[in-house]
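I have a structure I would like to understand better, so I am pasting it below and will then ask my questions one at a time.
Removed from the display is one protein chain of the complex; every other protein chain stays in position.
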Amino acid sequence: MLKVRDLAIRFAGRSASEAGTLAVDGIDLDLDRAQVLALIGESGSGKSATMLALAGLLPKSAKTTGSVLLDDRSILHLDEREKSTVRGRRIGMIFQDPGGSLNPVLTVGDQIDEVVRTHRRLDRRAARAETVSLLSRVGIGDPAARARAYPHQLSGGLKQRVAIAAALAAQPTVILADEPTTALDATVQAQILDLLVNLVQVEHVALLLVTHDLAVAAAVADRIAVMYAGKIVERRGPEQLVTDPGHPYSRALGQAALPFVAAGDGRHAALPELPGRMAEAGGTACAFAPRCPLAIDRCRAQVPPVVPFGDGEAACFRAGETAQ
Amino acid sequence: MMRHWSIGGVIGAAVLAVLVLVAIAAPWLAPGDPLDIVGRPLLPPFTDPRFPLGTDQLGRNVFAGLVHGTRVSLLVGLAAAAAAIGVGILVGTVAGFLGGWTDEGLMRVTEAFQTIPTFLLALAMVSALGASTVNVVLAIAISSWPATARLVRAEILSLKSRDYVDAARLAGMSRLGIAFREVLPGAVQPVLALIGITVGVAILVESSLAFLGLSDPNQVSWGGMVANGRAVLRTAPYLVAIPGAAVAVAVLSVSLVGDAMGRRLLVSRER
Amino acid sequence: MGRTWTLIRRRLLQAIPVILIVSIGIFGLLELAGGDAVDAYLAVTGGGDPAFAERLRQQWGLDAGLWVRFLAYVESLVTLDFGWSVVMSKPVSVAILERLPNTALMMGAAIAFSACLGTLLGGIAALRKGTAADAGITVGALVLNAMPSFWIGLIAIVVFAVKLAWFPLGGIASFDRPDLAIGRVLDVAWHLVLPVTVLGLAYMALYVRLMRSAMIETAASDWVRAARARGLPRLRIVRRHMARPALLPVVTMLGLQAGNLLGGSVVVETVFAIPGLGSLAYDAVSQRDLPLIAGILLVGTLMVIVVNLLVDITYARLDPRVTDDRVRAGGA
Partner (left out) sequence: MSVLAIEDAHRQFASGGGIVTALDGVSLALDRGEIVGLVGESGCGKSTLARIAAGLDRPDDGKATFGSRPMAPAGRQIDADTRRRVQLVFQDPLASFNPRRTVGRSIALPLRLNRMLSGGQERSVVAELMDQVGLDPALMDRKPHQLSGGQLQRAAIARALGLNPDVLICDEPVASLDVSVRAQILNLLLALCRDRNIGILFVSHDLGVVRRIADRVVVMYLGRVVEQGSNEAVWSAPRHPYTRALAASVPTGAASWRLDQGRVRLAGEPPSPFDVPTGCRFHPRCPIAIDRCRQDDPVLRPISQDIDAACHLAE
């Protein structure tokens, strides 16, 4: 349903002479109804830029190439008017900071009402009835009263539920969620993840989840795409990615993500580290090579092609191997 | 360094520099007392090379008045702003650091000074104490310190709770050390952005007081020249236009420079 | 509604120390100025020997100690008895009350004019940030802010009253007042166009700059990005999600500027010969009518307090966060 092909994003440099920075370097993504696709990576991997590009929220100075098809219709290079028929209506979006995505001086009900009315031509009363039912669908108790509350009167978890309700208000088929639980406490994070999974299973929306947390991704996603320096380096099902990662970066992430188990190897034993920093996108070699324990000369000379691996694929010459 | 100066800031700084030079060089640019009657009354500008900007209805040299008026405007503006900012920093610092009842009391006083219509207060002070330049400076300063005080206090309160201040406590720094080495330098910085506004307002208030006849009668000032020209507004509008424009140019240059300083500050804070 | 009343009560309580401090200040100023009611009385009645003055002082209780005089002063304030105005030859309170409506009218109109036009222009500048329109509005605001209002006023008179003769030279109403009530209202409005514009222009610049920076900030906020992601029409986003939250600092500034506007009215009323509180203050000052000055200062302070109260109520309506007694605890 959502089909991304060879998407590249370049942010403008500070002056015309500067080349600017390449944030995303030609990625493909596929997302179907009732499916959760997780896009994981660290800051600077290009995952957030990808998400903003899909939502049409990149600044004008950013140059995008490639194609993004939503139900076979290109949505990448639309003008503002066309964009607003896609945003909200076809694609709903949830942001990291649940407080920040709500206007502090309007009641939460008003903010959902306006989405309902913009996209569905309901009158004021019908819109409010719809808002109340949306709030109840995202698990907010006493929704009619909560609709009259201002954001600051709600807790972080409730605000994120409201933001989800606003994203669902125009009945979109795709939901983009950018680190939706990062700012939340553990028990609340679990609740919100449950809610998102429930929406996918019951209402059959497609969910693209962007996160830095492999454990979160593995817990809810059907497929996981691992991003590094603007490229997707591995694409797998969650079980296999955790137990049998193909790309050494995925392996390192899995170890750094610290699965919730005791340190098996004794008291105060060192944790596996990943030395160095992420390389810039767009090089002519494997961007991970400088940090890779498996790197060979070939890795430093050419970009490794994507090869089938396990239940997915990986972009590595030595996929599946482990360091001794 | 010039990279962060906008065009406006450069123009403002240049004009301000010229004004300062004119103020310093006034006795050479226009020798003698500018209040002396030196020529035929109501000579329009650009007609007599001796009086490039003409003469007023008493035959006084407008150019000389303008040049000497620069001194009064800049002097009063800078002195009043310096006094206001000094008092503001002092009050804000004491209130911010000591807190408790001292803070409460000082803030009530600050509030009182923000509530009382300050121009009326300045009028009352000058009227009650006499129209000397010192009193004018005092009157302006007393009415414009609260903004600085509030800003400094707010900055101190915010800086006091920063992690790096806690880090200094952990390092074993004394309270005084923290106040003067960690907090105050950062708290006083944003005041830089207020200097331009404060000086500009001071110049405007001085000219208004002078326009209303409340300035030292023995010194020529731009506001006084406008008041003087008002009597012949219909026949010789240039007597109003020229000194008034001088006020506008002075205030504009000061606020442009202040703006540029404020923006530089923003840039340096964002880094 | 309960919230609003709580707010009003709290603000009025906070005003008490402010009024007290202002009264002490005025008393101190009068003491510093020297010369008391007896001197003023004698100056008007044309002299009198020192012995007579001494007797009068005893009679009026002016020879008492500082404290006694201060208490007497406070008592007179509480009873709204500001003394006798020599200049106006009537009680200070009467003189002030006569002039108050004109000034209130002019101030109200000037506040509305400067705030509305200022926020509009500031908003446009923010939306067109970096363009010629933005530069024009920003520079225009700076220039307007730099021009003394007496000067704008005089030039406006030369251009619009003398040369073009569109508006009257000054005053609040024509000598031959129209008979119909509506005609009289229009007459006053016609007289007020220039002074209100001049007074308003001097303060408009502030609102332009404030609105511009506030709206640039809200435009970059997460909730505006979220509103765009929800596909809301641009106009709606600008109005409800950028402009409305950006109005908050503007409203705060309205309260802070009330006193300055009153000060500005002295100059403007003098220039346009409007019989208001400002020109009264000018008369009082130029003739050193100290009781009148003191009375005007105090009434002016009360006016500012009232305006601030209105501003606070407006603010509380615009920003639901202020009047909530409880603030959610941050991550403790």
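To keep things simple, chains are lettered A, B and C as they appear, and every chain counts its residues starting from 1.
Definition applied: a contact is a pair of C-beta atoms (placed from the backbone, for glycine too) under 8 Å apart; a residue touches a chain by one contact, two chains touch by 3 or more.
Keep in mind it's a predicted model, so treat the numbers as computed, not measured.
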Which residue of A:157, A:230 or A:304 touches the chain not shown here: A:157
Which of B:41, B:99, B:130 or B:186 contacts the chain that the document leaves out: B:186
Residue touching the undisplayed chain, where the options are B:42, B:131, B:168 or B:249: B:168
Residue in contact with the excluded chain [from A:123, A:273 or A:297]: A:273
Full-complex contact with the absent chain, from A:53, A:232, A:252 or A:279: A:252
Positions on chain B where the hidden chain makes contact: 162-164, 166-173, 177, 182, 185-186, 271
Chain A residues touching the omitted chain (full complex): 42-43, 155-158, 185-191, 193-194, 197, 212-216, 218-220, 238-239, 241-243, 252-263, 267-275, 277
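One rule holds for everything that comes next: only the chains that are shown with their structure count from here on.
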Pairwise touch network: line, ring, star, complete, or other: line
Chain A-chain C separation of Cα centroids, rounded to whole Å: 53
In the complex, chain C residues that touch chain B: 14-15, 17-18, 21-22, 25-26, 29-30, 32-33, 139, 142-143, 145-151, 154-155, 157-158, 162, 256, 259-260, 262-264, 266-267, 270, 281-282, 284-286, 288, 290, 293-294, 296-297, 300-301, 303-305, 308
Residues on chain C engaged by chain A in the complex (per definition of touch): 221-223, 225-234, 236, 240-241, 244-245, 248, 318-321, 324, 327-328
Complex contacts: residues of chain A adjacent to chain C: 55, 57, 80, 83-89, 91-93, 95, 97, 100-107, 114-115, 118-119, 150, 152-153, 155, 163, 166-167, 169-170
